[in-house]
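Missing here: one protein chain of the complex. Every other protein chain is in place.
Note that the chains take the letters A and B in the order they are written out, and that residue 1 is the start of every chain.
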Amino acid sequence: MDWQSWLIGIVGRALAFGTPLLWGTLGEIYAERAGVVNLGVEGMMVLGAFSAFAVAQSTGHPGLGILVAALVGGGAALIHAFLTVTLRANQYVSGLALTMFGLGLAGLLGRGWEGIPLKQPLPSVTVPGLSKIPLLGPMLFEDQSILTYIGLVLAVVLWLLLYRTRWGIVLRSVGESPATADALGVNVFLVRYLAVIVGGVLAGVAGGYLSVEYRPAWTEGMTAGMGWIVIALTIFAAWDPLQAIWGSLFFGALYHLSYRLQAWLPPELLKLMPYAFAILVLAIAGLSGRRRGAPGALGVPYARGEK
Amino acid sequence: MRRVGPFILERRRAPSRAVVIGVSVLAVLAALLVMAIIFAGYGVNPWHAYATIGKSTLGSRYGLMEILRRTIPLLLCGVGLVIAFRAQFWNIGAEGQLLAGAVAATGVALYSGIPGPWLLPAMFGAGFLAGAVWGIIPAFLKVKLRVNDVITTLMMNYIMIYIVDWLIHGPWKGPTMRGFAYTDIFPKAAWLPTLPLSRVHWPTLVIGVAAAILAALILSRTRLGYEIRVVGESEGAARYAGINFLRVSLAVMILSGGLAGLAGVGEVAGIHHRLLSPTQVSMGYGYTAIIVAWLARGSPLVAIVTSLLFGLIFAAGDVIKTVLRMPFQVTGVFNGLILFFLIGVEPLMYWRVRLLPKGERWTGRAGSSGS
Partner (left out) sequence: MAGTNEEGLVRASSYTSPMLVMRDIVKTFPGVVANDHVSLEVQAGEIYALLGENGAGKTTLMNILYGLYRPDSGEIYVKGKRIHIRSPRDAIAHGIGMVHQHFKLVRPHTVAENVALGLAGTPFWQPARVVERGLKELSERYGLPVDPRARVWQLSAGEQQRVEILKALYRGAEILILDEPTSVLTPQETAELFKVLLHMKQEGHAVIFITHKLSEVMEVADRVTVMRRGKVVGTLPTAETDKGSLARMMVGREVVFRLSKGECHPGEEALVVEDLHALSDRGIPALRGVSFTVRRGEILGIAGVAGNGQRELVEVITGLRKAQRGRIIVLGKDLTNRSARRIADAGVAHIPEERLRMGIVPGMSIEDNLILKKHHRPPFSRGPFLQLRKVHAFAKRVIEEYDIMTPSPRTPAKLLSGGNIQRLILARELSGQPGLVVAAHPTYGLDVGATEQIRQLLIKQRDSGVGVLLVSEDLEEIMALSDRIAVMFRGEIMGIVSASEAKIEEIGLMMAGERRQQEQPS
């Protein structure tokens, strides 16, 4: 296989597989920017994957499936928001509970939906004109999902919102110093609720993409720990939506490589590559002091200081 | 203090033990209630479901033995996690550490050539070591590079799962049966004895109870235990007191990982007698042990009780699968629900609700304000 088709394959598939990672990471970035850690991403993704599949399979409309996945993700996030923001419970435990619950529920409801390929998957898109550019064309513009392109645009939009608008100042301030925002009349609870729900919506879409387009079928646990990679990516991207693009591309390439190299190396050992890299990536981030970019109040429930 | 309708909410400074227990029981009951709804949604009569579960688990000798058998790995992992949580080390990796212990035990049993009577002790030793090693890697990363312990321990789970997969499909591949891969069966010297007519491999159980007692003693009566508690309560104070974070973290994770490793040894040497696919060796023991430890609220001795509770839930899951024909994932749902309610009811521990006496207006005059 000549290097050109090899390169096209890798970048193309990196984009494709990076898409759910990108959506998930963007959502988690927003939640964490408001100061709330959401370890329930895995649960939200798998619930999104299942609901998207179920809806798409029964109605024949994959787009509707994605929409429902978004709603389901947001609904699950609402639980997390209620527990962590209103009840001020431990954010880590709440997220873990959500993941356990989500995985269990998806497995429970998913019985009977397994093994049947999706009748009508989300069609892939080839951008006319741009796909004719030599090398770059087939790499970036051929046979991709519309969700990939929406995701990239979303990353830019979210970056602009975060750094150039009034909402962005509010969101970042709530995550850095909720007491400050509160003292200026900002509704910290509302901002956190919204950020967490946005995170859930995006995670739901990420899961939906998996079951409705990338591998149009439902298998239990098909998210295979992607939610955890998302959390690692959030740190690696230094909570910046644009940097999330590079991180997701990198891991997308890793996932693809782990399939590609199966001719040479045992498949199981290849499958552990993304997880090992996640640790490596965090270790590097730790060495370079990237963790300093963490929102100041991340992980700490906010109470107005009533003694 | 706040007024909500006809009630006054008063902040409690420190909840009493009775309150904590009462609130925890409330959480479990609430989860049971929601489960009943889920049963109904699946078309199963909740009363019938709970009755069947009760009869098959608590109502028969075999059922009780099954509860006990499920408790063993939960107890070992749970005690280890209690220690980790006391130091605020979020060890989500008990699953991987358990598998590491299973792998080490398998290696010793099948390939080490150690003579008969020494085989089981060697397996336990190797299992403890393997689990400990798997646990201290995240500890190093956390202390030296400030890498988040939740993610590293979690990632290590997945890594170990795939290592096991590789072993049973690759170098350690034994006979394959209908698509399920597993290693050769252990020699008899590597089989743990069980209580008659059951699958309760009692040596591991004894080790588990001993571990709980030892952990409780370590935490309350030793220097290390004291330092673990300080590190867990206040990082700033621990630094100020000159406590060596690395030493404490390593000790904690050696214990926590090692105990989970022992659980893995128990599973392969006591139940399966070979190394199987990861999901068959541990059906989420490592994750469930998190709830066992959380519910035990920092006490290794209470973990004995909470691990029994979750042993019951696991055994119930079996019944649900075989008798009620619902998928085993129901237990995952139940675990998630319990955890939700546990953290959801915590505010109740800190607020006392009182009825405003009839006819009295809320004047704001603070009558009894003891200091």
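Note that in this section a residue touches a chain if its C-beta (ideal position, glycine included) is under 8 Å from a C-beta of that chain, and two chains touch if they have at least 3 such contacts.
Since we're looking at a predicted model, the values are computed, not measured.
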| item | value |
| --- | --- |
| Contact list for the unshown chain, restricted to visible chains | A, B |
| Which residue of A:Thr19, A:Thr84 or A:Ser173 touches the chain not shown here | A:Ser173 |
| Omitted-chain contact residue, chosen from B:Val230, B:Ile291, B:Val319 or B:Val345 | B:Val230 |
| Residue among A:Gln4, A:Ser58 or A:Thr165 touching the omitted chain | A:Thr165 |
| Absent-chain contact - pick from B:Leu195, B:Ala210 or B:Ala241 | B:Ala241 |
| Interface residues of chain B (partner: the chain not displayed) | 1, 10-14, 221-227, 229-230, 233-234, 236-244, 363-366, 369-371 |
| In chain A, positions touching the absent partner | 164-167, 169-170, 172-173, 176-177, 179-186, 296, 304-307 |
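We take it that only the chains that are shown with their structure count from here on.
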| item | value |
| --- | --- |
| Centre-of-Cα separation between chain B and chain A, whole angstrom | 28 |
| Complex interface listing, chain B residues touching chain A | 11, 38, 42, 90, 92, 141, 145-148, 150-152, 154-156, 158-159, 161-163, 165-166, 169-170, 287, 290, 294, 326-327, 329-337, 339-340, 343-344, 346-347 |
| List of chain A residues in touch with chain B within their complex | 39, 43, 79, 83, 87-90, 92-94, 96-108, 111, 220, 224-225, 228, 231-232, 235, 266, 268-269, 271-272, 275-276, 278-279, 282-283, 285-287, 291, 306 |
